[in-house]
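Here the complex is missing one protein chain, while the rest keep their positions.
Let's look at chain A:
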Amino acid sequence: MNQFSYVRVTSKESAISAMAKDKTAMFLAGGTNLVDLMKSGVTSPERLVDINNVPLATIEETKTGLRIGALAKNTAVAENALVIKHFPLLSQALKAGASPQLRNMATVGGNMMQRTRCHYFYDNALPCNKRNPGSGCGAIGGFTRMHAIFGASDKCIAVHPSDMCVALTALDAVITVAGPKGERKIPFGDFHRLPGDTPEQDNNLQRGELIIAVDIPFNQLSAHTHYLKVRDRASYAFALVSVGAAMQIKGGNIADVRLAMGGVAHKPWRLKEAEAWLKGKSATEENFRKAASMAMTNAKSQGGNAFKLTLAPNTIVEALKTAAAQA
């Protein structure tokens, strides 16, 4: 790992100010992705601003929902009674991610900020437009088992690996960030980006901004939720495809529904058309199948991930069936 300087801060104001002073600095929270990237020589900040002692880890009920501090650990959120009661999908998604050790380290803000990535991104010997803009994409035409089927560009076909972010996208969370110019809010679905011509930018956080909290508005979807993650081993692996499903069912009909997928795009992939179509329909496998097929309209294989074109709709149907079957 290259050497770097280190500063420990205890308030968000000092964190933002420390970042403003050094344009090559990066915030350090749990470090589970950043330290790994630094060891691999993929990311080399000259200064780390350690924000672990900034008091932003509370999880509290507000008038309109739950507010989760950006530095709340993934385990703390997954095991929180309010989260389990109001947003079981978030707890399920978090528990499907990483390992217990990593969840004890990783924060909510850090989980959002983990790089959208693939193996080619980590391999310094190969080109990667995300690691080295303009160098090309080693993955296209290469080993593409893990790669995107939605929203890819000819510059990048990597996927965002987070499970937590799939749930937060589905739950219409809103992110609060603070910077030198004050605070602003970003709807969760607008936070991460598609690769386009600038795959080096994973999200729309501006340089110097710090994620403060995530607000999840209350909903009526907690009775029927399921996070289904399909992966190459039973646990502790990135998703080939994952689906977060949450429904409100009244008299056998779908009064409200949220659907999002992971492992299929450069950002958590919300299925709004399928949601809109399902609303008011009866909660039957036939309807789930139609919605899933609608969700796949623009899917495109990269070769090695062609199986996802079948796996993805099947996973959507299975997640909806399991969610609907809950008493």
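Here is the rule we use: contacts are C-beta pairs under 8 Å (C-beta built on N, C-alpha and C of every residue); 3 or more make two chains touch, one makes a residue touch a chain; residues count from 1.
Quick note on the criterion: contacts and distances are computed from a predicted model.
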| request: Tell me the UniProt name of the left-out chain, picking from "histidine kinase", "Cysteine desulfurase", "Xanthine dehydrogenase YagT iron-sulfur-binding subunit" or "ABC transporter permease". | output: "Xanthine dehydrogenase YagT iron-sulfur-binding subunit"
| field | Candidate in contact with the missing chain, chosen from A:S11, A:S44 or A:Q326 | value | A:S44
| note | The listed residue (A:S11, A:T58, A:N124 or A:S282) that touches the chain absent from the view is A:N124
| query | Can you list where chain A touches the absent chain? | reply | 1-6, 8, 24, 28, 31-32, 35-36, 38-41, 43-44, 46, 48, 50, 52, 75, 98-102, 104-105, 124, 234-236
